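Okay, structure first, notes after.
Of the protein chains in this complex, all but one are displayed in their positions.
Then we have chain A:
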Amino acid sequence: MLQYLTRRLLIAIPSLLGISVILFTILALAPGDPFEELATNPAIPPDVRAHLRASLGMDDPVHLRYFAWLTSMLHGEWGFSFVSRIPVDQLILQRLPTTIAVIGTSQIVALCIALPVGVFAATRPYSLFDQIANTLAFIGFSLPTFFTGLLMILLFSIHLGWLPFVFRTSIDATGWRWWWEMARQSIMPIMVLGLFQGAAWTRYVRSAVLDVIRLDHVTTARAKGISEGSVTLKHVVRNAMIPVVTLVALQMPAVFGGAIVTEQIFRVPGVGSLLITAILANDTPVIMGVTFVFACLVVFFNLVADILYGWLDPRISFR
């Protein structure tokens, strides 16, 4: 097992390097540079701008810039944002708690919906409950989050006025009041994302359970005289969880990356909106930092998914 882990982590190194090369190249190929805005500012002479560019190493060839970035990354230096001059790692760490809280909770909400509803619907296929659950899941899955997000804002913030629709990081309150305000402003992004993800997972859980429920070993379990509930939990859900857990684990990088669109709609100051702002400003170090974290998470959770898979399914062995 340890050997397997080491090998998998070693294999991850070339793929991460590859990812960073591709990212860097694409960013270099993209038009525009961070000092474009300065060009329209008459107060800054062109030679100052050129000097600024040179001081940041922007005139070097791409491969030199890449190696400069790589060596400093290896030293643990993430660089500074071109725009705000704040260290990139600090920027990311600033945004991460909000993202994890909001997006993480929404994923938990999604699981809390998908698991019971999916299992219950699959154990009574084509019943009224199943039909309703299926229809709702289909609707939830088909409506994009930017649409449901706007609908919710329209309903709860504008018509009813119950919830704020702009997320504030600085709430001037303490204790319970702070939590209450936090919950009030988080509930819409959480629900929008949670319901969307929940709808998709419900369909997945249902089909995974349906695949297992008609297998021979379930009849064997029933022939043992154990209760229907035990049959479902121990012999159906347990087996159906193998693909579901893998899917959820693979989805986890999204929790950290933030749901870019949803964060934009509700102005959640998370990692997703950081990335968007950075892209719009051609802020290469920040883009590289965020996407690189994202790539590491994808690689890491792929490994987690594989390990979970082997742990859930004894037929898989690590070699």
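One rule holds in what follows: a residue touches a chain if its C-beta (ideal position, glycine included) is under 8 Å from a C-beta of that chain, and two chains touch if they have at least 3 such contacts; residues count from 1.
Here is the rule we go by: contacts and distances are computed from a predicted model.
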item: Per UniProt record, name of the chain withheld from view ["Iron uptake system protein EfeO", "ABC transporter ATP-binding protein", "Transglutaminase-like putative cysteine protease" or "Aspartyl/glutamyl-tRNA(Asn/Gln) amidotransferase subunit C"]; value: "ABC transporter ATP-binding protein"
item: Contact with the hidden chain (one of A:29, A:43, A:158 or A:223); value: A:223
item: Contact footprint on chain A, counting only the chain that is left out; value: 215-217, 219-228, 234-235, 238-239, 242, 312-315
